[in-house]
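A single protein chain has been removed from this complex, and every other one stays in its place.
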Amino acid sequence: MSEIARIGCISHIYPDQTTVKICGLEFSVMEGEKVVILGPNGSGKTTLLQHLMGLLRPVEGEVRVFGVDPSKHFNDIIENYGVVFQHVEDQLVAPTVWDDITFSPRNYGYPEDKIESLANEIIERIGIADLKTKIPHYLSGGEKKKVALAGAMIAHPKLLILDEPFEGLDPKSKHDMLMLLNEFNRIYGTTIILTTHDINIVPIFADRAYVMVRGNIILSGAPQDVFTEAELLRSINLEPPLLTVLVSGLRDRGVSIDYTNDQEQLLDEIVALIKKP
Amino acid sequence: MSEIARIGCISHIYPDQTTVKICGLEFSVMEGEKVVILGPNGSGKTTLLQHLMGLLRPVEGEVRVFGVDPSKHFNDIIENYGVVFQHVEDQLVAPTVWDDITFSPRNYGYPEDKIESLANEIIERIGIADLKTKIPHYLSGGEKKKVALAGAMIAHPKLLILDEPFEGLDPKSKHDMLMLLNEFNRIYGTTIILTTHDINIVPIFADRAYVMVRGNIILSGAPQDVFTEAELLRSINLEPPLLTVLVSGLRDRGVSIDYTNDQEQLLDEIVALIKKP
Amino acid sequence: MSHIHLPDGVIPVFWWVVGYVLTAAMLGLAISRTNSTEARRKVPLLGIIAAVMLIGQSIPLGFIPFHLGLAVLAGIILGPWLGFMAAFISNMFLALIGHGGITVVGLNTVVVGSEVIIGYLLYNIFRRATVEHILPVILATALTLIITIAFMIGVVAIAQVNPALVLMGEDAGAIKDSVVVDSPVALSLRRFVTIIVPVAAIGIAIEAFATGLIVRFILGVRPEIVGAPARERER
Partner (left out) sequence: MDIAFIDNLAYNRDSVMHRASAVSKVLMVALVIAAVVISTEVVVFIMALAFLLMAFLISNLPVLRILPFAGYALVFSLVFAVSSTGGGITPLVIMLKAVTAAVAMLLLITTTPYPQIFALGRKIFPTILIDAMLVTYRSFFILMEQVERVIIALRMRGAYSPLRVAGNLNIMGKVIGHGFIHAWELSENMQNAMLIRGYRGGMPVSATRKYSIKYSLLPVLLGASVLVVAVFA
């Protein structure tokens, strides 16, 4: 497994002189990893992602994706990216859903039959066959996210970058989207980097989580490792997922029980403890 | 306590002939109540709120707010409303935060010194004194929501309507906003109606919850009553809050334990059961 | 504000063909002037400013029978070449929703396009004279409109159309009331002047004032949009 992305201590100055420094623990993503970035509003998550995409160029520090500086070699590595922005609305640019989904491969000059088979595959998998001939402005919010995701995934990109993809989705749609991401990661080895405010996503999805506060990456590691830092999380007003909190609470009260992400397993263990003679 | 809002079986036809029927259980809100509306994407939550605000006129059925039809007597009751829309950006219309917060009372012709004291009070309470002179466009998502809320609350409206106010907020901002809403409800007796996809809000906030599916109000009642309908909730892909699920799970496994919204209490009870000789 | 709502079939063929030829020449020039990588980056901005012009034209300013044209603003933001293209696109769209004939798109583009270009030039001249931004915008808008309206009266006079139609052409109802009903015969020049000059003056004043208000707002928020130095945000 090789490293796909890395960010050193970078700083960026927006046109109005707002300076965002992204520093702290090292940010590094390996091939095939599923990475979740957490952090309060304004902590620099979107800024970090935009550097990874090569859309911003740091005034200081280094960004490397696929071994190069993405802002300098944008066109060389661009085909490896699939991106869903926070405002999906703004990324659906083509006049029909089909045109939008096939936008990237067409621009990369794929042959027509290849495009067609790729598009049909992703449409099938995401379950939006009935939207094919629709136009973006007649779609609901959830449907727009799905179409954007299809457009991002069509060419099986190596790296998928998603900025708050679950925002505004109902629990079922969110769940479906998570399943889909997991499936792609499994089948194509897609590396996935996403941001979210929903900490409950982490234990069921992430291989690795980063926690940012005011540009500082203050925590990094596997979900369990991150969540056991309950004090630190609370100090930045992140509440660990409830299951973790409950297990911690039981352990604090002297019950010997293991951390788990599976509620059925937890229940069984508790019941076993209660029924124990 | 008198009734503030009521919706009979209404139907609405959007310009593209999409017909939304809102029906099922009766929708009724009493003075001082905190009401949460849940439901999947496209189930008609926003449509319902827009009827309450008098922005849409039903082709069938009746809407009554403050005893009148809001679409007909819009100007008579408008001063009683405070509204935060799903897209807050579009409701911050003035060039500075101060101008924006004082926007409504100025339109209602309040005297200048009254406006000033009202504005200072709300700014104090929401804790955004340092934003006063800023430009709304440069605020973070969370800050924008707070400014919008300040603008909605400044004239102490009787009825506060919030469409997915927590979307895009980090957990701390969400918590702060909830506390603030509770405080207003307590101090001014403000009636609050909000929609959300976050079911965990319900047990800690709502006096009453409504669950909508495809325009049908299929559940209504106090949070505990709604959540014990786990089967029904699951059938529409809503997962009850985790604590409720865990308690249900324990009860299913033959442990006798009460429903609670307090995790500490739950933990104590479990520990008591385990330690019981 | 000056966009001709003329239907198809009333202007002599020669003139609308001339309009198209001029437009094609200007578009050709505009496209050769924008380098292609730059152009590709600017496609969204170009398309969106054209959409903004369209929206300006489809929202009535309250009960006043005027719509904003926003051509000068487009010129300031896009520059003359992309601005001309935006004028073409918004006119094409207007024809495709039945506001004005398809044959007049060429002439309309010449009119609105010259507003864009003249507005851009005047704004830059006036701006050099002062550090201020709003006054130059207002002056440039007003002066541009005076020039282009005069020019347009020329165009329509050649095309044998009553000039009254053009200046009041923003609102069909207004014309019906003020022209059709009381005037079965051609308007005399004097009557034309007494009716039209005040109307045009009001129109110009509104557009200039509104453009000034818009720019004032932009300067307060994202000054770099209108070419002013970015505002430092106090944090």
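Order as written gives the chain letters A, B and C; numbering starts at 1 within each chain.
The definition used in the following text is that a residue touches a chain if its C-beta (ideal position, glycine included) is under 8 Å from a C-beta of that chain, and two chains touch if they have at least 3 such contacts.
This one's a predicted model, so the numbers in the text were calculated from it and none came from an experiment.
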{"item": "Among shown chains, those touching the left-out chain", "value": "A, B, C"}
{"item": "Sole contact to the chain not displayed, among A:I7, A:V63 or A:L92", "value": "A:L92"}
{"item": "Candidate in contact with the missing chain, chosen from C:L22, C:I102, C:L121 or C:A228", "value": "C:I102"}
{"item": "For chain A, the residues touching the chain missing from this view", "value": "50, 53, 55, 74, 78-79, 81, 83, 85, 87, 89-96, 98-99, 102-104, 106-108, 133-138, 151"}
{"item": "Touching residues (missing chain, whole complex) on chain B", "value": "15-17, 53, 55, 74, 78-79, 81, 83, 85, 87, 89-91, 93-95, 103-104, 107-108, 137, 151"}
{"item": "Touch list for chain C against the chain that is not drawn", "value": "5-10, 13, 27, 31, 34, 36, 39-41, 43-52, 54-56, 58-59, 61-63, 68, 73, 85-86, 88-90, 92-93, 95-103, 160-162, 164-165, 169, 172, 175-176, 179-180, 183-187, 209-210, 212-218, 221-222, 225"}
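As a working rule, only the chains that are shown with their structure count from here on.
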{"item": "Chain pair with the most C-beta contacts", "value": "A-B"}
{"item": "Where chain A and chain B are represented by their mean Cα positions, the distance between them in whole Å", "value": "28"}
{"item": "Interface hub residues of chain A, defined as touching at least two other chains", "value": "16"}
{"item": "Multi-chain contact sites of chain C, meaning residues that touch two or more partners", "value": "233"}
{"item": "Chain A residues within the chain B interface of the complex", "value": "16, 39-42, 138, 140-142, 164, 167-173, 175, 197, 199, 236-239, 242-243, 245-246, 249-250, 253-255, 263-264, 266-268, 270-271, 273-274"}
{"item": "Contact footprint of chain B on chain C as seen in their complex", "value": "217, 220-222, 233-234"}
{"item": "Chain C partner contacts - residues on chain B that touch it in the complex", "value": "95, 133-135, 137-138"}
